[in-house]
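Only one structure is covered here, and it is reproduced in the block below.
All protein chains of the complex are present and in place, except for one that has been dropped.
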Amino acid sequence: MKIQEADAKSLLAAQGLPVPPWQVARDPSAARAAAERFFAAGAERVVVKAQVLVGGRGKAGGVRLAATPDEAEAVARAILALTIKGIPVRKVLVSPAADIVAEYYLAALVDRSARRILVMGSAEGGVEIEEVAARNPAAIVRIHADPYLGLLDWQARRIAFALGLGAHLREAVAIAKGLVATMRANDADLVEVNPLALVREVGPEGIPTERLVCLDAKVTLDDSALPRHPELEAMRDLDEEDPVDLEARRHDISYIRLDGTIGCMVNGAGLAMTTMDLVKRAGGEPANFLDIGGGARADRVAAAMRLILADPNVRAILVNIFGGITRGDEVARGLLEARAAQARTVPMVVRIVGTNADEARRILEAADVETATSLDEAAAKAVAAAARVGPMAAAEPSEANR
Amino acid sequence: MKIQEADAKSLLAAQGLPVPPWQVARDPSAARAAAERFFAAGAERVVVKAQVLVGGRGKAGGVRLAATPDEAEAVARAILALTIKGIPVRKVLVSPAADIVAEYYLAALVDRSARRILVMGSAEGGVEIEEVAARNPAAIVRIHADPYLGLLDWQARRIAFALGLGAHLREAVAIAKGLVATMRANDADLVEVNPLALVREVGPEGIPTERLVCLDAKVTLDDSALPRHPELEAMRDLDEEDPVDLEARRHDISYIRLDGTIGCMVNGAGLAMTTMDLVKRAGGEPANFLDIGGGARADRVAAAMRLILADPNVRAILVNIFGGITRGDEVARGLLEARAAQARTVPMVVRIVGTNADEARRILEAADVETATSLDEAAAKAVAAAARVGPMAAAEPSEANR
Amino acid sequence: MSILVGRSTRLVVQGITGREGEFHARAMLEYGTPLVAGVTPGKGGQRAVDGRVPVFDTVAEAVEATGANTSCIFVPAAGAPDAILEAVAAGIGTIFCITEGIPALDMIPVVAAVEAAGARLVGPNCPGATSPGEAKVGIIPGAIHRPGRVGVVSRSGTLTYEAVQAMTDAGIGQSTCVGIGGDPIVGSSFVDVLRLFAADPETGAIVLIGEIGGSAEEEAAAWAADHLADRPKVAFVAGRTAPEGRRMGHAGAIISGGRGTAASKVAALEAAGFLVASSPSEIPALLRSAGVRD
Partner (left out) sequence: MSILVGRSTRLVVQGITGREGEFHARAMLEYGTPLVAGVTPGKGGQRAVDGRVPVFDTVAEAVEATGANTSCIFVPAAGAPDAILEAVAAGIGTIFCITEGIPALDMIPVVAAVEAAGARLVGPNCPGATSPGEAKVGIIPGAIHRPGRVGVVSRSGTLTYEAVQAMTDAGIGQSTCVGIGGDPIVGSSFVDVLRLFAADPETGAIVLIGEIGGSAEEEAAAWAADHLADRPKVAFVAGRTAPEGRRMGHAGAIISGGRGTAASKVAALEAAGFLVASSPSEIPALLRSAGVRD
């Protein structure tokens, strides 16, 4: 699960990491009020940042500075009017602008190949780490945390020295260890601070000092661990979530809405992706990824049918169940019941493999449902069925579905 | 550092372990008030237990039951009048008496040989584990916690099954893991629950149920780790501590008061014990164990001198400093200064080995201090010096020193 | 011969009295797997699967009483990491963890401990392994197999069944089929399994079934180029049409930052001498064209 910058920062702050103060605003006047507070506390400028769960907001004009409350309100209004990569901006984060001396990159993530937590750092902060990796891989330091003990002090020091932060050793060590602590405390897959910034501040006696702060933060949480962190569930951004995603999650169905016309219902993620690939190969476009999981229980089949038909773009449904141990006739009956309960009817092509597959085919054909033996055949038939329905009628625009 | 039962129980409770409610009372009327509350809450009897940091209080009459507030007050009065192994009882713990079905032993401790945390359990609870170990070693289950991950669930289950607690598996697992968690959270050397009791309780609808509770608890804390647990320092029982112990600790001196007449000042614990052994071998009795630690700094030498002379039994002082790298002449001068600052004078025999030992000897002899070359000689001279002083005059009784 | 599971397997099922555990234990027994024991803490002394399998409280007791050397774990996610560690401590050499939904960070110390003990873990969230005609451990349907000489390794569940069924239908048998699981942290990688196949004289060819996300397929390709150059190799990669940044079911299957794409994996596999199918149904024909006969 992705969470917004403000929530990510609160998780870092809970581990004692230095994060500048912030306020989230849902409208320009709230942004203005937040800016006023920061100006009153001594800020010279504030930064207003779009809160969206997609990258590239900076390039899209979603991050801007303001020197007065008026300007902050105007900038917030402009950003709240943006749509970034298809996501309308509904919130902004307001924060005092930092006087940045240098920017670094620091992240902790799950490294599948090494089966460890990997901490990556670079003295080239503020840009995507993939760019740095492509351009100058030697500029990235990589350290695997101890599988039992987490990031050790000496490992954190090594990262700090590699980033040229020897003069801020203690702070850098605390931050590197803090990223891993944040990861472990919340079962995050990724905790990224980019930029980690060395900022200049003026102390109470007018003496300038430099310190490290986490200017931006990105955290993604391990979905498998969410049940044991109920407090993190509150960070799910329902603003950006399709209501059907919620419905899918409720039924333990993996569902991802896509742009095509062939609704897919498959058991198993790999087979579901393969089904999508074969639809495309047969000249069609999948309307979704949908994995109903193991067992193909009747209630899940019904929920999956509802999810697929809620997408007005869908003009045919391809069901591909490799039963293995599941009884095919039960799946077939469940499908017919689920379809009967729906108001909208679209052509359905069903392929069921496994125990009692022949009986399943008889049941389906008796109900005038098209069947297929091979997956390739099923994909081809589904594409043909969708084509027969013809170009979409007056379907709702997909935006309305969000 | 040893802590009292009530404090030990609070550490267990903080880890979520089942501990019956308790109240500590310093006088009979407070004990009565506590008992009244427990009777009002439904207890049929209460138990009153002496709070002393020595074992064997049960045999000494320090644990008694009471069925009425009057009886509780009387029992508390009797216990508060006891002196157990030389320690006057100053506090009692009052708790509802449990209806015990069975008693078990469970403890977590640091196993030096294995360099692991060892969890020991026995179905023979309520008696000293050493007795069980001597009589029936097979009755003790021993499991080493994982050095990185602590006590694993399967290990805790194995202990539970070995104790015959399969019917209370979940509780027993939680308690076994809780002991190790208590140990790790507080840097304890030992967390012992004896007895861990299966008690019968009557539920709200009158249905009897059985559950495991930690009826007694003993915790000793790792002195080296106390600096990082400032909250535990408050559990130090100053009632039972000799004021000189406090003074010794303040100067980083290891001091243990004994019953003899030869005060010892030595650098190094092993050498200090050896010095005591040789005093005894020479026919004397050491008045203390005292390790002034490394470096033999002048302020510590002075503090050590004060500690030794605060013991009225002391009739001679034996100083044994194996300087190694320390300069002997500096130690000699420090000793003379420290002695000069004291009102009371007793004969002093000094042996200094290491750099500038010859000069040290000249300085001491010029001040009429007896010196020695070998440790055996120093011990013999100190014993002889003490004998010359003759039997003790009107020294204060040692109790007054506490 | 075969890898991981076979005639010398003596299987203990951890979580045998649960719904899933008992169901699949029965299927394994029916396939002929030497299933010698089950473990459910607190149910020691009972018998499971219609009285055919003795149940023990601990894996250590099961090992002592039955000589079990392989474990298959159906314990729920909260207890599965501990179940793996229990199996390791009891001396089990080969552990299959079927359980899904184990948090990734829980698995990190577990895989380290398995490795330190010299044991082998397959999974979690894997379908298990079958050596057709010898033994099946896990949840792969027994009926799809046919004994033969092609080693199959996959990150998927039902997609593997699809591919294996296609091979069996075409008369091409398998030496062992292994599902390594799609979780971010798994005990055995493609390379680990390929290493076993490379050492198995009865495995004449390889089928590798990958999917988007991570770099396991690229690593497998590099290893196979060096160590399996002489054997026919066919691959399939799921997720060619998957969009970037969306997680496709498994925590594993995601393309992010331009990494983990099907195109990169297909290119690496082809460069390493794999014939890459564009549908599972093409796998048998590609095996034939690479010289596989049965």
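By written order: A, B and C. Residues from 1 in each chain.
Going forward, a residue touches a chain if its C-beta (ideal position, glycine included) is under 8 Å from a C-beta of that chain, and two chains touch if they have at least 3 such contacts.
Worth saying up front: this structure is predicted, and the values here are computed from it rather than measured.
S.K.: Who does the absent chain touch among those shown?
M.R.: Answer for the hidden chain's contacts among shown chains: A, B.
S.K.: Thinking of the whole complex, not just what is shown, which of B:D70, B:E201, B:E233 or B:D277 touches the missing chain?
M.R.: Result: among the candidates, B:D277 touches the missing chain.
S.K.: Hey, which of B:A30, B:V353 or B:V389 is the one touching the hidden chain?
M.R.: Considering all chains, including the one not shown, the answer is B:V353.
S.K.: Would you mind spotting which of A:D70, A:D153 or A:E337 touches the chain that isn't drawn?
M.R.: Checking the options A:D70, A:D153 or A:E337, the one contacting the hidden chain is A:D153.
S.K.: What chain B residues would touch the chain not displayed?
M.R.: Against the missing chain, chain B presents residues 54, 110, 112-113, 115-117, 128-130, 147-148, 183-184, 187, 189, 222-225, 228, 254, 256, 258, 266-274, 276-281, 286, 289, 291, 294, 322, 324-325, 353-354, 374-376.
S.K.: Touching the missing chain, which residues of chain A?
M.R.: Answer for chain A: residues 146, 148-149, 152-154, 157-158, 161, 166, 169 touch the chain left out.
The rule we apply is simple: only the chains that are shown with their structure count from here on.
S.K.: Centroid of chain A to centroid of chain C, CA atoms only: how many Å?
M.R.: Centre separation, chain A to chain C: 28 Å.
S.K.: What are the residues of chain C that contact at least two other chains?
M.R.: 109, in rising order.
S.K.: Identify all positions of chain B at which a residue touches two or more other chains, and write them in rising order.
M.R.: 148-149
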